[in-house]
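A single protein chain has been omitted from the complex, and every remaining protein chain is retained in its original position.
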Amino acid sequence: MKESVVIIGGGIAGLEAASQLLALGLSPVIVEKSDHLGGHVAEWYRLFPDLSPAQDLVTHLVSSTSGARIYLETEISRINALKDGYSATLNNGDVLFCKAVLVCTGFHLFDAAKKEEYGYGIYNSVITNRDLEHWFGGLEDARIPDNPRAVGFVHCVGSRDVKAGNTQCSKVCCMTAIKQAIEMKEKFPEAEVYCFYMDLRLFGKKYEDFYISAQRDYGIHFIRGRVSEVSEDIDGRLLVKAEDTLSGKPLKVRLDLLVLMAGMVCSPQTGRIASMVRAEVDDDGFLRSRDNIYSIVESGRKGIFFAGACTGTKTIPETVAEARAAALSAFRYIKEKA
Amino acid sequence: MDFGFSLSPSSAIDLDKVDLSLYRRLEQTVPDIRSCIACGSCSATCMAADYSGMSVRKLILNLQRGADVKKMLSCCMLCGKCTMVCPRGINTRKLILDVCRYYSDNKL
Amino acid sequence: MIYQGKQKIWSDYQKEIPDNHWFYVRSCIRQSFFPASEGHFVKIVRDLLGKDLYETPHHTTCGGIAYHSDTIPQETAMTIVARQFSLMKEAGYKNLVTSCITSFGNYTEILETWREFPELETRIREHLWKACRREFDKPEYVAHASDVVYKLRNEIAEKAKFRLVNHETGEPLRIVEHIGCHYSKMFPHKGVGGAEYPCVLSGMVESWGGKVIDYPERRHCCGFGFRQYLVKANRGYSVSNTHKKFESMEPFHPDLIITNCPGCPYFLDRWQYVISEQTGKTYGQNGHGIPALTYEELAGLVLGYDPWDLGLQIHQVGPEPLLDKMGIAYDPARKYLGLDEKDIMKPGLPTVLKCY
Partner (left out) sequence: MRERIPSGFDPFVLPFLIGIGFVLLYCLLAAMRVLWQCPREDRRRFFLSLITPTTALRNLWDIFANCLIHVKLWKRNKLLGFMHSSIAFGWFMIILLGHLEVFLFVPHRLNLFYYPIFFNYFVAETDTSLRGAFLFFLMDFFLLLILIGIALAIIKRVRSRLFGMRRTTRLSFLDTVGLYSLWLIFPLRLLAESFTASISGGSFLVKPLNWLLEAVLGSQFLLNPANNLPTWWAYSIVLGIFMVVLPFTRYMHIPTEMMLIPMRNAGLRIRHARRGYALLEVYSCPGCGVCIDACPMSVKKANIKDCTVYLNRQIRRGNERRIEEISDKCLLCGKCTEVCQVGVEGPALRIFQRARRQYAVNPDYAAVNVAPPESAGKVLYFGGCMTALTPSIGRSMESVLGKLGIDYTWMDRDGGICCGRPMLQAGRFPQAAEMVRKNTELIKASGADTLLLSCPICYKMFRDHYKLPGIRVVHHTQYFEELRRSGVLKLSKSDLCYAYHDPCELGRGCGVYEEPRTLLGSAAYIVEAEKNRGESICCGGSLGSLSLGFQQREAMTRRALENLTVAGPDAIATACPLCRSTFARYSSIPVRDIAEVVDLSL
């Protein structure tokens, strides 16, 4: 019988790891708490910087894991360490025996309503990046006006913000904002699109080109200054205030739609799983890897591996690469033990 | 009545009210100005900066905010150093000449 | 505007306000700015609603105004506050109610500071003992008087003779609520409804039949800003801030401004005159201003007290258009008569702002 690995979380990290483990001749079991695979990516419409459909990636990953056992809408109730592995008890009563556990619990999207001054859930035309992706994907959204004259994007909502309890940079929001700004400009060429940023962190391949294109080809306005507060004027338009830090002056503008780039925060499940497998949690709430340079995918405990955003904010390519690395690490661990 | 104090004008920029006609015109003739990243290389190298506050970075920003740019242009010598150092390859000399050219009389 | 969204936030910022047995400390400046407000607060709470409200003539300033004007160090303010607490201990009360927002902020700030730095509290205890041989207990609850009125708003509404409604049209009055900066901007959880969407005043307004206006500069300071006003050279900034608020609320045509701070109603009221003199512009209907009242004055009007007994004649902006809208009868001849029915003299009229 093949050795089994329990993968907690069926997002792209879990799926990619499962696909690799299958190829390596092991038997992965994915336990996913929601009713679908693909995690956050499955809710996204298009991905930067190629604007490729997110669904293609998810479909590919799901099809490449068809040989794995998959539990949907299932949570882990308990994990016990055995002599040569672990047993995981599921909330449906099943017990899984495995040689290694791969934690792929991912992240949680910051609750934008916590930044009260932006008025998410209070003003009619304030939405989040996820809401906008849903709308791009075809979901109706009454908050998005038919013909907006001006659209704004607020970077770093809940990221790099000690008041929101998150000091980390979410890595993907700058690019997501630029991507969504471009997509909005394509849908509404007449609209003025503003991006309010603190820093632009565009580190990956093709990212800077994407930014240049947003500036030059789409005429998107980048304003260096964090939005301080949002209010509604008498016409129901949003009055947004920020400092134009480059000119050192306060700045205001009326918008028809404001998109909050909610950042990545650690998922509440991660802490629960961490306590089950006795893995350490970092002070940012994400899981602590053995080290942050060479052994990101390894925990301090034998047979417990991490992949993806459970250890910190990640892009999709990073997540996929880590999933492969984690699969290989788990494989070597199992083979060396045998 | 003189109270010994008075309302101070707002320094805030209201993007809905700024006059962007000059900027829009320049977007046509020097499209690269959109890609300024405000790095400040131009200002740092400028020969006229000491005398008139010349800064192409501020010039572009002020144009985008509909603010006055005439004063800073007063000492530009068109030497081209700003063009040479711009990391985004903006043709700053053309920008300066076009601003000088298009600056509408009602703004003088 | 999604009202449910606000309600959700309000539910996150519910503050525990005791419903009886308060030790009341007055404000330094309110008694001259709005001489009848504090008196009516005592009248309503103690006499009308029969609550236990204690006050002592021995209490002093809390030191907040001097502290915020950079004239005394915080330790001095702390010692002054410690003395008030000792007075409260003497009187046997545990719930502190302040009339002034800056006091409220000062008490809260000091208590929070002591919580973070207990050694400072110890030192202040020594200071107080050395200064006047007194000892104190920290209050169990610190509330602002507007919190108490908020708590009692529905009892007041039950006894109301008038509602915040245009009695001719039946339309609710459009009301700007302005919260003092020191109420919840420093410690959002110490204020009812938090800092972004406080509901301490909007709760009263809604309970008494009015409609709150949410205008863009709602959060902005009234313009007092201590040093901005106290130093004459800076007064231009002060009035500019107020001007910004009025420009922002103007399109909503407010009937009334309600405030909970000593400075705010004063500046929102008096600067309307200065703005009208300097720009020729008024913000009320037909050349009038927008009346800016304290929450006690508004509660008094709702409960049917005489406007002149409430001290509304002391305001720069005349309250008459508001009284007319609410259908409150008043005797213009009594406007400038004192409590002893003697003439307190009518002030000169502004050149632009219309007043009776």
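In order of appearance the chains are A, B and C, and numbering begins at 1 in each one.
In this section, a residue touches a chain if its C-beta (ideal position, glycine included) is under 8 Å from a C-beta of that chain, and two chains touch if they have at least 3 such contacts.
What you see is a predicted model; the values in this text were computed from it and never measured.
Shown chains touched by the hidden chain across the complete assembly: B. When the full complex is taken into account, the listed residue touching the unshown chain is B:93, out of B:34, B:65 or B:93. Residues of chain B that touch the chain left out of view are 32, 45, 47-48, 50-52, 70, 73-81, 83-86, 89-91, 93-94, 97, 99-105, 108.
Here is the rule we use: only the chains that are shown with their structure count from here on.
Per-chain Cα centroids separate chain B from chain C by 46 Å. Centre-to-centre separation between chain A and chain B, using Cα means, comes to 39 Å. On the chain C side of its complex with chain A, the touching residues are 1-2, 5-6, 8-9, 194-197, 214-219, 251-252. Contact residues of chain A toward chain C in the complex are 113, 116-117, 119-124, 229, 231-234, 236, 239.
Note for the complex: chain A touches chain B at residues 194, 212, 215-216, 219, 221, 224, 244, 246-247, 249-254.
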